[in-house]
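Missing here is one protein chain; the remaining ones are kept as they sit in the complex.
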Amino acid sequence: MRFTPGAKVRARVLDPDHHIRLPRYVRGQVGEVIEAEGEGPLPDDRARGLMPPRVETVYAVRFRAAELWGTGTHSVTVDLWESYLEEVP
Amino acid sequence: MGGQSGFGPVPVTEDSGAFHADWEARVFALNAVLRKRGLYNVDEFRDAIERIPPGEYLAASYFERWLMGIEILLADKGIA
Partner (left out) sequence: MTGTAGHEELPVAARVRRLEERVIAAGLATDDELDEVLAGLFADASPVNGARIVARAWTDPAFRERLLADGNAAAAELGFAVSGYRLRVVANTTQSHNLLVCTLCSCYPVSLLGPSPSWYKSFAYRARAVREPRAVLSEFGVRLPEGVEISVWDASAETRYLVLPNRPAGTEGLAEDELARHVTRNGLIGTATV
């Protein structure tokens, strides 16, 4: 587990030609880790039939609407595999 | 899909139960059995649905997309 609750993380800008469970609207955006949810096989690998798939920690990451959309006071929490995230220095 | 504009109001009263027609139930069952048999996993299925050309994707109903997803995977795996 690489990130702890409270850590600031950036969702990577990834745009592969296969399935990825990284919603477009968070790519490149900075959010805060809320919790680690446990480990799961990476959908990118499973979608391509790569055996065995990489297994990674999944994190609930909270983004502010104002940063995602330029407006709004709500938050959006997205569940993201570890390799979808990078540290914010 | 998240954040895209132009889809209009949410069809809040559309709540017809699981299926609108018998064929939708048949598609659901086909997917369940093919996955149980190990022909493909859920991520391959989602990947296949995302490979539907965007125009067709947006024009299709929910279970029409499932149908196209299964057809794509059967073609991938060389099942006539």
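A few remarks follow.
Every chain is named by a letter (A and B) in the order it is written, and numbering of its residues begins at 1.
The definition used in the following text is that a contact is a pair of C-beta atoms (placed from the backbone, for glycine too) under 8 Å apart; a residue touches a chain by one contact, two chains touch by 3 or more.
No experiment lies behind these values; they were computed from the predicted model shown.
If you put the missing chain back, the residues of chain B touching it would be 1-5, 7-23, 25-30, 32-34, 36-37, 39, 46, 49, 58, 62, 64, 67, 70-71, 74, 79-80. With the whole complex as reference, residues 21-23, 25, 37-38, 40, 58, 60, 62, 65, 68-69, 72-81 of chain A touch the missing chain.
Criterion: only the chains that are shown with their structure count from here on.
Mean C-alpha positions place chain A and chain B at a centre distance of 24 Å.
Chain contact summary for the complex, chain A toward chain B: residues 18-19, 23-25, 43-44, 46-49, 68-69.
Residues 2-3, 41-44, 46-47, 50 of chain B touch chain A in their complex.
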